[in-house]
Each structure stands twice: as structure tokens, then as C-alpha cells.
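With one protein chain removed, the remaining protein chains of the complex are shown where they sit.
For reference, chains read A and B in written order, and residue numbers begin at 1 within each chain.
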Amino acid sequence: MDEIRCPMCGKPNPVTAEACQHCGAQIKPLGGSFSSPSSEPPLPDWLNEEHAGGQLPENAAGQEGEDSVPDWLTRIRQREQEERSMNELEEDVFQHTDAEETPAWLSDLRGPDELMSEDQGDESQDNWLARLRSSKGITPPEPAPEPDTSAKNTPPESQEASDDDWMEALKAFQAPDEGSWQEDAEEEPIEIPPQEDVQDASFPVQHEENEFSDWLRSLEAQAGFQPPADTPQSGAPAFLGNLEFDGDALHTLDSESGLPEGEIPPWVTAAAGEDDRSAPVEHLKKEEPPDWLAVFAQAEAGDAPVEPTPMGDPPDWVRAFESEKPREEVDGTADELPNWLITGIGAESEAPSPGEDPPKTPGWTMKLGDLSAAGDEVEGSAAQTEPVEESSPDWFAQLPAEAPVPEAEESQVQIPPAAELPSPEKDAREPIGEMDLSLDVLLPDETQPAEMPFAPFQIGEISPPLPENALPFIQQDLPESAVPSSQPEKSVEEDKTDDLAPATLPGWLEAMRPVESLVDSQSQLVDEEQIEISGPLAGLPGVLPSEDLENQYRKPPVYSARLKATERQRAHAVILEGLLRTASTPQTVQKENLEAPRMLIRLGLAAILIFAILYPLLLGAPTNATPGLGSTTELLTFSNQIEALHPGQTVLAAVDYDAGFSGEMRFAAKGVIQRLIQKRLRLVFVSTVMAGPVLAEDLYRRASSELLAAGGLAAAPMPEDKVNLGYLPGGLSSLQELVLKPQQAARSGFALPGEADSPWESMALQGIQHLNDFAAVIVFTDSVDTGRAWIEQTGTQLDNTPLLMVTSAQAGPMLQPYASTGQVDGLLSGLMAGMAYERLAKMPGNAAAYWNAYRYGMYVMVAFLLSGAILRAIVRLLSQRKKLS
Amino acid sequence: MRIRSPLVPAVTIAVGFVVLLGYFFPSLLVQNLRALLIDWGVSLAGVAALVGILNLVVVHWHKANDKENRSLYSLLLLAAFLITFGVGLWLSPADPGFQHVIIAIQVPVETSLMAVLAITLAYASLRLLQRRKGTMGTVFVVSALFFLLFLSGFLPVVRQIPLVGGVADFLHRLPVAGARGILLGIAAGSLMTGLRIFLGADRPYNG
Partner (left out) sequence: MQQDFLWTLIGFLLTLLVFSYLLGDHFLFRLVASLFVGVAAGYAAVLLIYQVILPRLIYPFGEGGALAILRAIVPLVLGLLMLTKLFPRFSRLGNLSMGYLVGVGAAVLIGGAVIGTLSGQLRASAAGFDLHRAALAGRSPVGALVEAVIFLFGTISALLYFQFSVRSKNNPQAARPPLLEAIASIGKVFIAVTLGAIFAGVFAAALAALIDRLDFITEFIFMLVF
């Protein structure tokens, strides 16, 4: 397999991954040590298959890609396998053997919590080992000095000497480097060092190949196991002889674990009891020895420093076998058995005979896997089992300490130092009572994939509350800085002082804890000192407060949705609303009651009006009477002004009306012009409108021709009696300039090019330097603005020169105030005034006809107005009647 | 923010100040300067009127040359303009022949338009009260009736009646009050407009 299962989430990850890609948990132990029992490594597939078929899966860590599976993983699996086999062996021992024949070392085996605990008494371990030695006749080496509680603080160098002795003792149990270690196991006696010499139970443990099998044989002798006949003689213990194992599975025991070829203990191979098991043995001969065994070899060779163990302190995993307390949790403990123990135990428990060469992997190692399936039974019996005595197998004890082993780092399985293993109390785990319990605990969790790295120590429940310092399995060389040292130390002391003291996680375990990486990021949010006081998590520190949230988060304030507005704003809003209402509501258009088309009505009105006008024009008035054309004050005043002029005087006549009013002005101004001509006054025309000069010429020509034709003139007027100054642009500005400097204002006249260059050289303008030099200024205009402009600009400058105005009927009412104030000396407005003056001045013209036409037209207009008003009133009355009815 | 040039407002205010000062100070220097400035203004007024006419021609030129919506009326207008302009430049405005253009074309057309206005006003007078409601409408109609009657020659007849004549005469002079108020309002508005220009508040010349 190319995937590794994460110990936390169980999801597959690449083999080379060191941390889980899903949850971030550490897959590969940082210190190279065993994972904590709390991590509960899953059962490898090959181990699961062993459960099913009692065979070592071929895809065990040892064979699956020898290049992909790291050596340390292989060692872990081997270790697990061995532990499982040990558990199965225990079971078999307890089931099939007399109780009194239960080997001491089995009875001394404890739960996983006790394996990690540091409160294991040295005395129990010593007894266990001593019993082993005595049974084997092994001379124990010189007793090592008393174990020092602060052994973990002892520098590794100082313990190297004791380590060497211990290691040398284990060498007797080791198989040879080359070839079958089982074969060499019986050559040399196994020298079991005293418990004090046991270093930290961290892999790799190195021992000689031959020594390993011997002690196992001794164990077998004690246990009374007889290897099967066909089982080659090996150093495997007798109890292992009855165990069956799949030789092929031995391959998985590993080639990368560093186990030298042939290093399979003879008792292991003897327990197999199959000829064909030699193949795997031979295979193993060619392969490297298991990691856990390779550790011993390296320790002997001194290639790598061995993790120092506290002097006199047995490794925790050893103490774990001296389980004094029954396991409380039952669930999943069976899954916590290490792989190497599980896989080593097959369906049949067959202990190899002592002394036999263990050409093959002992069956108990495979049958250890069955312990996971029989986890309940084991757990159930865990409470009944006696705590494991302090004496643990040497091969356990010889497991190297937590000290980093660079060279054998990946190839050795390391057991964390006892000081760093979590205490059972702290981890809320129960110590392992018996070996089987410990083995169960050591077995990985079945719920997790089988490829999990070896996690020999699993303390407590399946899903125990993860303590703060709980760390997954890490390698031996995990720096202590990454590991909270206080807790392991504390746990060690607590374990020593009080069995019920809470377990503390070792540093390496804490470093492997994946939750820590997540918890650390949120550590700022969580008050670690805050201890939950209620709820299911009561007593746990660093828990997110649950009940406090209710107090922290209160109901948000309810804000009123009502808009706050001042009185003024409301008033403005009311106004705006009213405007919008009126704008949006369509105004009803009053329906026209007139049914006839508008054009017909308009044509009819036009016909009536035209008829009223044409009638007097065509038929003429019966008389020349002009009723109603009387003299008014204004008319008399104007007439007096004109009559006051003397012949030969120059009168400035401003023709400032548009061509459209020429018809009316013809009737209003012709009489005045005729009178001026008749009086032989010199007329100087000027205009501030563009059509003025031409209209002035036309007005003068008509007036003179009619006067001449009517006989009002004795002779035609002289051309020099009339000067046309032409057009003055600028409106008010030109009038002001005319007032200031008339010659500069009117530089050129409205004359032909061949005529005089300057109009001021004509006789009409002789002596005229200023506007006051004119005898009179008569303004002929049709608009109020022009009249007002003349009055405003020139009225103040005319001292004795009368300002007379002949205006259109539409401008009369607005220019009347000027006349009432005396600013205008005379005002004639409209056709009626013109006709009246013509009548008064007795000028020739068809005044009667025009007056009658004008009068009839006005009557028609009055009739139209009254008719409209009457019709409106009638319609209103009818509508009101309809409403009332 | 675009910074406006202060030259134009400065010229405007300076020239206007000098011209206005001449109304109140009879100093010869001020008067001469005022006359000079006004003279230049009159010349510019003529040029401005010419610019307006040329603009009219340009607009209709574009309309006549528009390929999508070519206006026939614009073509006629341009033709009439060119012909009149050409003839006028040739003959001069004082030529009697050229004056026929005004007398025979412009006068009849404009006068006829005024005549049509009379018929239109007569038609509108039928619906005067229908459109204009309220006090002002009623007063307006009554006043129009009254003055139409006055203008038709009733006033001299009514004046001969002892009391009615006086009242009629008074009513005949009554519009002066309203007209005076309107004229005062116009004068005050003109004053304020001029002052706003001198103070720089209004700048109608920034086109």
C-alpha cells in the first residue's frame, strides 16, 4: 500500500507525508518514539487480515514497498505484532494452562496506561526479570545502582556504561546479524541485566541475535510450552511453540526494520511449526532484522546513542505490563493492541518449545492479532488479571530510551522514556492490569486503518478525553523543547507518589498530538486556566466556555424602525407629498361642449369679422360721421404740441415699429406726418429697428402723396426737407449715444451712395448739434420697451423739446403712466387716436371708413366675448341642474 | 476646477462703471470717455447682430445639406437670403427698388400675420372664461370688455353722462395704477440685474 492512515481522522495519506493532509495530525512521529496509546493507531491491513485468516498479510509494512514504508514504521508494526502475539499468548496461557503455571512475566504484564505511567515500582520489574533469569538459569549481571528518580535528567553519557551492560546482557538474546538469529539464540546464554540497568524503554533496542532466543527459550521452559515436533528448535519460548503463525507474514516483520537476517528468534519460528515457514525465515534471513531487534544490535555496536533511561526506572511500557489496576474502559481497548502483537498471534496458540531454533516467526506474534478481535474478552478479563509484576521481559526492557538515534532513527522503533509517558490519571486512562490488557491496549484501534504506525501504548478508553498534553506517537528524537517538560516530570513524580495521580503526556507524545496544532492557533481564544465548572466537560481546563456564552451574548437591542424627523422636515415632507400628489394625479381636461369643428368655428368667426370690416370699407359709411371719435385730453395735448411747432423747424421722427404694425401705424401716424409736412417742418427720420428706415421712407412717401393728392399741399415737399439717418444699432446704447453725440451716433444716413456723404451736412440738420436742438422728438413705436427706452434715455436730456409719442394700441396702457407724469408730452395710441387726430387736424383720408370698420370689428369682438361668457354661464347652469337632478 | 479668466469680468465691470459714472458726474473727461466707450459698444452691437444673422444662415445651411433630412424650406430660405443679400449689396438699402423687397414682401407677410392674429384672438375670446377661472380671470374679461368698448368709441358718449362719465373716466385711467406698479417692478428688476453683472454674480458673456 502506498497510503498511510492518519491516526486521528483515519483518512489515507501518502506514505511520505509526515502530517495528515486533512486534519493536520502528525503521522510520522517527530521523535521516532512510539505513539501514545491515546492516539490509538489503527490496525494495519495486514494485521486485520491476520485477524480474519490468522495469517500475516503480505502487504504488511515489511513488504509493501520496501522503499516506501519507513523503517521505523516497520519496527512499530513488528513491535505491535509482537505485542499482540504476547497478548494472545497470555490469553492462551491463561486459557490453556494452569493458573499457577502462568509465567510471571505474563502476569506481570500491565495495561497500556501503566506502560506509559511512571509510577511503576522498580521492584516489581526486578522481580519479573529475576524470575525470568532464575527460570532460565541466567546469571543476572551485576546489579546496577539504584534507579534514580531524576534519571531522565541524567545526561545520556553517564548512563552509557550501564546501558552497555544492559545491552550486553540482551545480546545473549539476540540473534546473529547475518543469518538466522534464531539459530544463534541458543548459542549464548541470555544475560538479562537487572532492572536497574534497563534503560528507557525506547527503541531501537539492540541486542545480539543469539541472546534473544535464549531467554525466550527460558520463558518457554517456564511456561511449559513444547514446540511442535516439526518446529525447528529455536530459542523461542515454549509457550510460543503452540502458536501458529504464517510464515509469510514474517516477511512483514520486516525487511526494513533492520532486523538482521535470521534474527527471528528460534522460539518464534518454532512456534510456527511448519516447514514452509522456513521460507519466510529464510526470507527473513536475507532481510534485515526487525527494527526492535536492530535497535539492540546498534546499541551494542555503539553506532547510535541510546536514549538514556532514568537510572533504576524501568521503562513505562515495561511498567505497563505490571498492571495493578483493571482497565476501566472496555471499548476499543482490544483495538489498542499493537500490530506486532496482533499479527503474531494466530488462531491457534502454539508455543514453541524452548531451545528450539526459531526458524520462523513465532506464531504468537501473529496470534497477537486475535487479541484485537477478542478484545472484549481480554478486557473483561483484564479486570481480573493480576497486575503485571514489575519484571518485564528483557527484550522489552532493552528497548532503547527516548534519546535520539540518528542512524537508526528510521529503522528502529523507539519506546518513549518512561518519564514522558502520560500518567494514567491525567489521561483518564486506566492502567493496564495484566499483560493481556497491556497487549490489548498496545494493539491498535481496529477502527483505524491498519497502516497506522505502531502505537504500542494505548491507555484507557477508546475515545478518552484528549488531555492537553496528549501526543500521538512521535519518534525518539523529538526535541524536548517541543514537549512540555513540566507535565512529564510532574507525571513521573505523581506516578511515583500516587497511583491515582493523573497521567501526564510525555513530550514526544504531546508533540505528536495533532490537535495541539489546532488548539495552539486558537489558544488565544481559550483561556487555558479556565476550568469548566458545569456541563459534560466539567473539570477540564481549556475548554471553550459553553454556558458563559449565554451570558456573554445577550439579545441585541431593538432599534425603532420609525424615522426620526423634525417638525420642519415633516412639514417639508407634507409639502412635497402634496406636490407629488398633484403632479401624479392627471388633471381632468374639461370636455369641450362645442360639437362643431374648431376650424369651422374659426372660419365662421373670421367671416363675421371680415364682413364687419369689409362692409364699411366697400359700401362706405353713410356719412363721414365718426361717432365716438371724440377728442380726449391726450389728443388735445398732442395736437397742441404739434401746432406749436413752427415751419422750418427740424423735428426728429423716430420710426421704431416693425413691419407687422405698419398697417396700424399707417392709420395712427399718417395724420401726424401729414400735419408735419403740411406745416413745412423738416423731418429727420431715425430708427433703432432694422425695418425702420424703409418704413419711414414708405410712411413719408404715402403721407406726402396722399396729402398732395388731397390738395393739402400746394407743392410737393422738398427732398432736403427730409433726412433719413438710417438705422442705429444697439438699442439703448445707440439712444444714449444719440443723446450725447448725435453726429457720432448717426454717421451715415440712409441714402444712396451718390448722395451726400454725411447727412449732417444737409439743410435739415443744419445747426443741430444736440438732441435739444430739435423742435420736437416724435417717436412712432409699437412696443412698450422701445417707448420706455426713448423716455428713459432721452427724456431727461430734453429740456424744452417735447417728446411726443405715437404708439400702437397695445403699448398705450403701459406708456400711459409716463404721459400722466409729464415725461411724455403727448401720446397717441392706436387707430382710434390716429383717426381722431386726423379728424382733428383735418387731414385728408378715409378716416370714416376705416373708423367704421374698426368700430364694427371691435363690436364683433365684444360680441364674441359676451357670447363666450353667456355660453359658459348657460353650460354651468345646465351642469348644475344635472347635478341637482 | 477650471479657473476662469478675470480679464473679461474686469473689462465688463470697468467699462460699465465708467458709463454709469457718467450719469451722475458731468465731468468732461468722464463724459468723453463715456461717449467713446458707448460708441465702441454700438459698433460691437452691430457686429453682434451680423453674427446672429450669419449663424442663422449656417444652421439652415447644415439643414439643407443634411443627406437624411434635407429641408426644402431651408433651401428656400437660403436662396431668398442670398438673392436679397446680393441685390442689397449691389443696390444698397436706400435704393427704392431694393426697398420694394421690404415693402412688397416683408410688410405684407407680417401684416397679414397680425391680421390672422385678430381672428385668432376673436376665436379665443369665446373660450376666455372657460380657460381662465377665478378672480383674476373674471376681472380680466370684464376689463377687456370695458376697454374694447372704450376703444370702440363709447367713452366719449359715456363721458357725457354726469356720474357715469366720471366713473368711466376713472375706470379709463385705472390701468395706470397697475401699469405703474409693473413699470416700477421692471425698473427694479433691471437695476438688480445690472448690479449683479457689475458685482460679477452673473456672467452672461461666458458662452
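Assume a contact is a pair of C-beta atoms (placed from the backbone, for glycine too) under 8 Å apart; a residue touches a chain by one contact, two chains touch by 3 or more.
Nothing here was measured: the structure is a model prediction, and the numbers come from that model.
The residue from A:727, A:760, A:774 or A:837 that touches the chain not shown here is A:727. In the full complex, chain A makes contact with the omitted chain through residues 567-568, 571-572, 575, 599, 602-603, 606, 609-610, 613-614, 617-618, 660-664, 666-668, 690-691, 693-694, 726-727, 729, 731-733, 736, 747-748, 750, 782, 788-789, 791-793, 795-796, 808-814, 817-818, 820-823, 829-832, 850, 853-854, 857-858, 861.
Think of the hidden chain as still there; on chain B it touches residues 7-9, 11-20, 23, 36-51, 53-58, 73-74, 76-85, 87-89, 92-94, 97-98, 100-119, 121-122, 135-137, 139-148, 150-151, 166, 170, 173-188, 190-191, 193-195, 197-198, 203-207.
The rule we apply is simple: only the chains that are shown with their structure count from here on.
Per-chain Cα centroids separate chain A from chain B by 69 Å. On the chain B side of its complex with chain A, the touching residues are 31, 34-35, 38-39, 41-43, 45-46, 49, 92-95, 99, 102-103, 106-107, 109-111, 113-115, 118-123, 125-130, 141, 144-145, 147-149, 151-157, 159, 173, 175-176, 179-180, 182-183. Residues of chain A touching chain B in their complex: 590, 598, 601-602, 605-606, 609, 626-630, 632, 658-664, 691, 693-695, 697-698, 724, 728-731, 733-734, 736-737, 740-741, 744-745, 750-753, 788, 809, 813-814, 816-817, 820, 830, 832, 851, 854-855, 857-862, 864-869, 871-872.
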